[in-house]
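Have a look at this one.
Just one protein chain is left out here, and the rest sit where they should.
The block that comes next holds chain A.
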């Protein structure tokens, strides 16, 4: 990251991304050329400069694709295509950010737009006055004990 700018490698490599990506999805293990190109663009260029998402998305909010495998995604921007494909399996906002190497703020804007347009479903955590409800805590506890 010498020079502090958006040079050839704006983000440090995510060691696991390729293995994980390739291991769980029928997606080529190398990132598509489009993604390589888009990484040269300043991150908020893909949001048209907007930094405020339409939805308040938690980092752990789960996103699933609402488009079918047979649907033609080529009319979508490369970022939206990548998110649609990745979220055929449910992923959190944080995972989308890490696996597609997009900053969190950018993912929130793009996913918020995609949800508004019906391209993805968003499952926000169940909160009770900003806190996880008791039932959820109990389920987490018994889940941890079973690990």
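Assume a contact is a pair of C-beta atoms (placed from the backbone, for glycine too) under 8 Å apart; a residue touches a chain by one contact, two chains touch by 3 or more; residues count from 1.
Definition applied: contacts and distances are computed from a predicted model.
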Record-based protein name (UniProt) of the chain missing from this complex, from "Sugar ABC transporter permease", "RNA polymerase sigma factor", "Sulfatase" or "ATP-binding protein": "ATP-binding protein"
Residue among A:65, A:84 or A:97 touching the omitted chain: A:97
Residue ranges of chain A at the interface with the undisplayed chain: 1-4, 11-12, 14-17, 19-20, 43, 58-60, 62, 90, 92, 94-95, 97-99, 101, 103-105, 125, 127-132, 134, 137-141, 143-147
